[in-house]
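Just one protein chain is left out here, and the rest sit where they should.
Labels for the chains are A and B, by order of writing; each one numbers its residues from 1.
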Amino acid sequence: MQFKHLSIALLLAAVAATPAVAQELTGTLKKIKESGTINIGQRDASIPFSYFAKDGADQSVGYAMDICAHIVDAIKAELKMPNLKVAYTTVTSATRIPLIANGTIDLECGSTTNNADRQKQVNYTNTYFVTANRYVAKKSSNIHSLADLKGKTVVSTAGTTNIKWLTEANTAQNLGMSIIPAKDHAEAFLMVETGRAVAFFMDDILLAGLVANSKAPADYEIGSEAYSVEPYGAMMPKDDVAFAKVANAATQKLYTSGEINALYDKWFLKPIPPRGITLNVPMSPMLKRVLANPTNSPDPAMYK
Amino acid sequence: MGDFDWSVIQRSWGYLFREGMTFTLTLTAMAAIGGTILGTLLAMMRLSSHKWLSLPATGYVNLMRSIPLLLVIFWFYFLVPYIGAWLTGSSTPVKVGAFASSFITFTLFEAAYYSEIMRAGIQSIPRGQIWAGYALGLDYWQTMKTIVLPQAFRNMLPILLTQTIILFQDTSLVYVLSITDFLGAASKVAQRDGRLVEMYVFAAVVYFVISFGLSLLVKRLQRKIAIIR
Partner (left out) sequence: MNYNWNWGIFWATSTDGVHTWFGLLLSGLAWTLFVSFCAAVIALVIGSIIGIIRTTPNKWLVGLGNAYVELFRNIPLLVQLFLWYFVLPEVVPKGLGDAIKAMSLPWASFVPAVIGLGLFTSARVAEQVRAGIQALPRGQRMAGTALGLTLPQVYRYVLLPMAYRIILPPLTSETMNLIKNSSVALTIGLIELTAAARAMQEFTFQVFEAFTAATIIYIVVNLIVVNVMRIVEKRTAVPGFIGPAVGGGGH
């Protein structure tokens, strides 16, 4: 009896599997299948999304990395490759989009804003975080609004939506600020720390992470005004429907099952490596809405 | 700001040297070897009487020598995956890791400089020796391999090594790609621990000690070769 059940199960499994095998793999999935490797793009200092928890680590940890691990599992299942190798490449704000576009990486797991402009180059998974563009400044420099920054030197990270907004606002509002493009978030924060720049414009959640990890967190203040809504998603190659389907199904499952809440708590409400600092950022109503109705829309209005 | 904490160097020693310096030295050694080989071939092409060999080689060397290394680094970082796709016939660009990408960039860039040195080296060999080679019945490759190149290489060795010291210093520019070479490791520690002064001064000292030490060795070698000649 048991034997019979087993054989039926096997038969069903075989039948179920056949269409998938028969269906010709294309694009990224085909590339992954053939090379036996999926290439993940990671960040080195996007706390707590994707960052190195210790010196010399070659693999980042974080909220986005955990979500991507679920996507990788779904790809393993889809391709029936339980031993699929995962290779990690560290990307920067400036290199991540060209590297997705030229195929160096298949999935970028970090803190990348999803917007309409970028959707011409790349595709995004379901949004997993919603943040806003703000600035951080030293309390001692007495900055309370954008107007206070008139004529001052400010910094933002090269290749981000934030520096783009900053450059445009500088002209539009005639602020006369000097804008330094920094190579990465750590370098940008350093500019404020050493007094080279007065303020650093970046997604508020990243600023919170940098401040919390700095030598003197009490010295800094994050501006109260939010200048834009920035939904985060993992980037994927453009026009790859099959790959996107697997990735979105995996994130959808993660959200609807509620597993995402545990992940969120782990990175935003509990102590995180390397120094056991707690960011203490409760889930925003915007993010709650997105998790209830997953979307990869680039339209900021969808999140308000 | 007198409160410097030099113990940060000791704390990050393993990371700086096992990770960073290993990358820097491996990249230097491999690009020096690759650059010399490719540079020698380019020099031979430039000295060829066939225009279709000498012109492309001249164009390549002049192009590489007129643009900044940083621009070349950016070029290849984005271009190499496409070249890989073209070479392998793949429809999508091929993933090339940080090390491979830097290796290809520095080899192709430095080849232009090594080729100028090797060209001078080859030209320093009296033409009579080449004719003697042909007279003995050797073909072009045999003449080059057994007569010209060994001498050219020996005569130019000090200059080739001096160029390699410059290459060693130039590898620090991979910093712009956030790669963890020695300077990359030092600046990551500097930014994380807020120990800029200590780490950058230390990096300068380390680069100085290695470059200066090597240049002293090159000088000794130069004297030795001068005696042989």
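Note that a contact is a pair of C-beta atoms (placed from the backbone, for glycine too) under 8 Å apart; a residue touches a chain by one contact, two chains touch by 3 or more.
Everything quoted here is computed from the prediction, not taken from an experiment.
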Touching the left-out chain: which of B:Ser49, B:Ser66 or B:Thr88? B:Ser66
Considering the whole complex, which of B:Phe17, B:Phe74 or B:Phe99 touches the chain not shown? B:Phe74
Of A:Thr167, A:Ser228, A:Gln252 or A:Ser284, the residue that touches the missing chain is A:Thr167
Those residues of chain B which, in the complete complex, touch the missing chain: 1, 63, 65-71, 74-75, 78-79, 82, 85, 92-93, 113, 116-117, 158-159, 162-163, 165-166, 169-170, 172-173, 175-176, 183, 187, 196-197, 200-201, 203-204, 207-208, 211-212, 215, 222
In the complete complex, the non-displayed chain touches which residues of chain A? 94, 97-98, 101-102, 121, 151, 153, 158-159, 164, 167-168, 170-172, 178-183, 194-196
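One rule holds for everything that comes next: only the chains that are shown with their structure count from here on.
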Would you mind writing out the residues of chain A in touch with chain B in their complex? 27-28, 31, 39, 44, 55-56, 87, 89-90, 92, 95, 98, 102-105, 183-184, 186-187, 189-190, 193-194, 214-215, 237
The residues of chain B that touch chain A in their complex are 12, 14-15, 18-19, 77-78, 81-82, 85, 90, 92-98, 176-178, 180, 187-189, 191-192, 194, 196
